[in-house]
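A single protein chain has been removed from this complex, and every other one stays in its place.
Letters A, B, C, D, E, F and G mark the chains in the order given here, with residues in each chain numbered from 1 onward.
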Amino acid sequence: MGERIWKVYLAGEIHSDWRERIEAGAREAGLPVEFTAPVTDHPASDAAGTGTLGEEAEAFWRDHKGAGVNAIRTQTLIRAADLVVVRFGVRYRQWNAAFDAGLAAALGKPIVTVHDPDLDHALKEVDRAAQATARDSEQVVDVLRYVIAGQLPRS
Amino acid sequence: MGERIWKVYLAGEIHSDWRERIEAGAREAGLPVEFTAPVTDHPASDAAGTGTLGEEAEAFWRDHKGAGVNAIRTQTLIRAADLVVVRFGVRYRQWNAAFDAGLAAALGKPIVTVHDPDLDHALKEVDRAAQATARDSEQVVDVLRYVIAGQLPRS
Amino acid sequence: MGERIWKVYLAGEIHSDWRERIEAGAREAGLPVEFTAPVTDHPASDAAGTGTLGEEAEAFWRDHKGAGVNAIRTQTLIRAADLVVVRFGVRYRQWNAAFDAGLAAALGKPIVTVHDPDLDHALKEVDRAAQATARDSEQVVDVLRYVIAGQLPRS
Amino acid sequence: MGERIWKVYLAGEIHSDWRERIEAGAREAGLPVEFTAPVTDHPASDAAGTGTLGEEAEAFWRDHKGAGVNAIRTQTLIRAADLVVVRFGVRYRQWNAAFDAGLAAALGKPIVTVHDPDLDHALKEVDRAAQATARDSEQVVDVLRYVIAGQLPRS
Amino acid sequence: MGERIWKVYLAGEIHSDWRERIEAGAREAGLPVEFTAPVTDHPASDAAGTGTLGEEAEAFWRDHKGAGVNAIRTQTLIRAADLVVVRFGVRYRQWNAAFDAGLAAALGKPIVTVHDPDLDHALKEVDRAAQATARDSEQVVDVLRYVIAGQLPRS
Amino acid sequence: MGERIWKVYLAGEIHSDWRERIEAGAREAGLPVEFTAPVTDHPASDAAGTGTLGEEAEAFWRDHKGAGVNAIRTQTLIRAADLVVVRFGVRYRQWNAAFDAGLAAALGKPIVTVHDPDLDHALKEVDRAAQATARDSEQVVDVLRYVIAGQLPRS
Amino acid sequence: MGERIWKVYLAGEIHSDWRERIEAGAREAGLPVEFTAPVTDHPASDAAGTGTLGEEAEAFWRDHKGAGVNAIRTQTLIRAADLVVVRFGVRYRQWNAAFDAGLAAALGKPIVTVHDPDLDHALKEVDRAAQATARDSEQVVDVLRYVIAGQLPRS
Partner (left out) sequence: MGERIWKVYLAGEIHSDWRERIEAGAREAGLPVEFTAPVTDHPASDAAGTGTLGEEAEAFWRDHKGAGVNAIRTQTLIRAADLVVVRFGVRYRQWNAAFDAGLAAALGKPIVTVHDPDLDHALKEVDRAAQATARDSEQVVDVLRYVIAGQLPRS
């Protein structure tokens, strides 16, 4: 089973190092995973449209243009993924994270949500559509190790 | 063309009368629309699981149980809809609204978002996946009248 | 919303009156539901193939022939359903009930399982794929009343 | 045709060496097959949720949590498979095996069931949805050799 | 269950009264079925293209044109059907009947084949993809009566 | 067969009376057809976005907004149609007509194209994806009469 | 573009060397194609079921068993193919070839049929669903060379 490369898309929060911690943990565990993600450089992401296709006078269309370019990346990688991990942070509304989860659910992709307990009530619909809810990146690594290699953390 | 009944699902915010205003406007315009929606009685919605299937000791599973029962309704009606209208209010995080939009997008349903301009930047990914962004219920009625009956508002 | 007829398929156990109790409860609650089910007359079901297409010498092919004819009914009705309710009784292995649940899950149909707590561990995979697990027909009626009419049982 | 790697998922019974015998037989026959399977370490499988995401007070939710984590693995591998082999043993109810078969059927995957003749009547619906019913691992290897290499067993 | 109208498409042979006998039998049994079929007037069918869209000099394109127009009807009705019955007669090659069966199989429609035993070997692949193989129209009516009304023929 | 209502979407050219002639012909022939179409009032169509959702400063976004609102109608009706008829006139580029044909083809809808012979070479890819190419509305009526009622024009 | 390997399934007639001629021609032309096919050893194919899963007393079920095992191979390879070539010879009825074509059509696979002109009328429905009709293996190679490498035969 060692040959199979699992494709895992890491959606959501872009203001903490949660992705790096998952990637480091998976590497350390020797798991055959190929991680993908949205562009996590916030200013670059906001300029995705105007920086490639030219300026826009109005904020709405600037955002629209950027969201279109970003969607090429995010939706392609979600469709190609075996598993979608979605992290909700305490700051920002992160509607795009919830949107990605809805997209993944309708495409039949398994979902792992990651967030603190105080967001539980607000995220109940998204958590219900997920196969697992983790509290931090370490738990996500534990889930990946079990799912891919069949091993539980030694305790 | 008068015979076709359009099925429109009204997702999102449950703390204002935006749905009633769309329904009243559509009725007034004589449009053949059948509206559906989630259960909008907030306490009932929160008790959807425990009120039907029995109490739960822990908050997480109480929400989980309720979200499961609510999903039977919402996902069935979204799948049956021709058009999904999603309203984001200024209060609450409304991740379920964004989740519903992601689900609708992946199912190939056209989407109309409804929200104030100050949410534009935060909702840019959802708006990009929509066919139209309206500012209020009256504009949604105008869109429905045009889409269904081919008529623009007289000005 | 009164016009929408919900199509509910009642899969699984055929040796108790659980279906009749759901149907009676839904009728009493005035819910617009159209129930469908497999043929629940056990001897007729076992003779579905040989009784229509001629005798078979071997038991395996007799069952095979009957299962084919029954599948025309069950799979058509599951595909046409909005919701699939699956009841597991304590007697018999009821692999066809679990098979129907797997089929429904892959088709994106919401599922409600119904069984006693002592089957919980054995049914955990099926329950996980369901939106709700009920203990009896009365709870199923409560779920239907909430899902369709937005009403919780008065207590 | 030698380059094609066939992906075969081995679902069902986890208390005998039937998988190892198929894998050994396929290796011996030089067949280009990549086998996948659920986690077959029973205690690990039962602890899949609590061992990775934290303890649960109630048995129902403990199972629910574990089934969610296991489903990430099983459903991903079933969706990726060319062929699903499902073994039913005489012990245990193995509803998850029948559930996997239903899932595979709706996804258009060919199925081979494996079981003793005394389970024939109980498994008739699942067998009918399968392309073949084998009695033991050796017959499964014979089917794989024919399907992949076009060779029948020498007798 | 009386309200459900079953849609049955009758594909294949057009040189005997097998369709009329099924329709008469279903009517007599009071079954709620709506039958559809290809155009069974052979000369009209052969002229479907040239009779509507103008003459063609070459036989190949004459047939091509006709087959296109006929396909509008047949493929639309097969896609709309709950069940596809395919009759193979002893005369003619009837490749279109086998083609329709392949189409129906890939669309997930249940199939009932109807033919004499001496065609069994030649039709084994098509029969294998079907849920049932009947020998005559009376058996098809028996299958329909069982599938729709749950009744076996009295004997 | 008289009960089936065929849903036919009339895409393309909006500057001639070709739709009215098809509708009149079908009515005269007593065919059970429900026709749908884009909004064919050119100025209204161009103002679909700004007339319902507010003015736009730039032409590109004005068109974008209008095209979004029009797409709600056109794509919903194409998805609901049994058959898509696409007319290409000699004026204008009508890329939206070809786009609609591509959409219909990928959705598995049968297509009838309608255009003069001097557009044959330019439209060869679209015609190849269609089941029939007609020269005028009268031929489309003849095709509909054959497809729905099995009758060829008397000559 | 040299890296893309095209997957071509060669369905139909098994009593002539038409496959070998296509494979030799493609090899000679240096085309990156991976050919797949049903088991073309006729006696082996007829014994596919009984030779792997045990004898059957009745001819019908012997064929049924064999057809099931063969379907694992053929339907998997058709689903994996980019292009399906279907050859109809003058002998035998080859309903399985037409069935494969129907399957491929519903799965959205392009089809090339290969047969002599005297089968044109009988095969008109299958030819209409194909993208091309060739008369011999050499023409199929010419089509492959054009489709893959963009080159026409020098004449």
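Heads up, the rule we're going with is that a contact is a pair of C-beta atoms (placed from the backbone, for glycine too) under 8 Å apart; a residue touches a chain by one contact, two chains touch by 3 or more.
Because the structure is predicted, anything quoted here is derived from the model rather than measured.
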The listed residue (A:69, A:119 or A:148) that touches the chain absent from the view is A:69
The one residue from F:53, F:71, F:114 or F:144 touching the chain left out of view is F:71
For subunit F, residues touching the missing partner are 59-60, 63-64, 66-68, 70-71, 74, 88, 92-107, 117, 120-129, 133
In the full complex, subunit A touches the hidden chain through residues 34-37, 39-41, 44, 47-49, 51-54, 65, 68-69, 71-73, 75-76, 79-80
For subunit E, residues touching the missing partner are 57-58, 61
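Quick note on the criterion: only the chains that are shown with their structure count from here on.
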In terms of mean CA position, the chain most removed from subunit D is F
Chain centres from averaged Cα atoms put subunit D and subunit F apart, in whole Å, by 49
Taking each chain's mean CA coordinate, subunit C and subunit F are separated, in whole Å, by 42
Cα centroid separation, subunit D vs subunit G, in Å, comes to 30
Expected list for subunit A, residues touching two or more other chains, is 108, 133
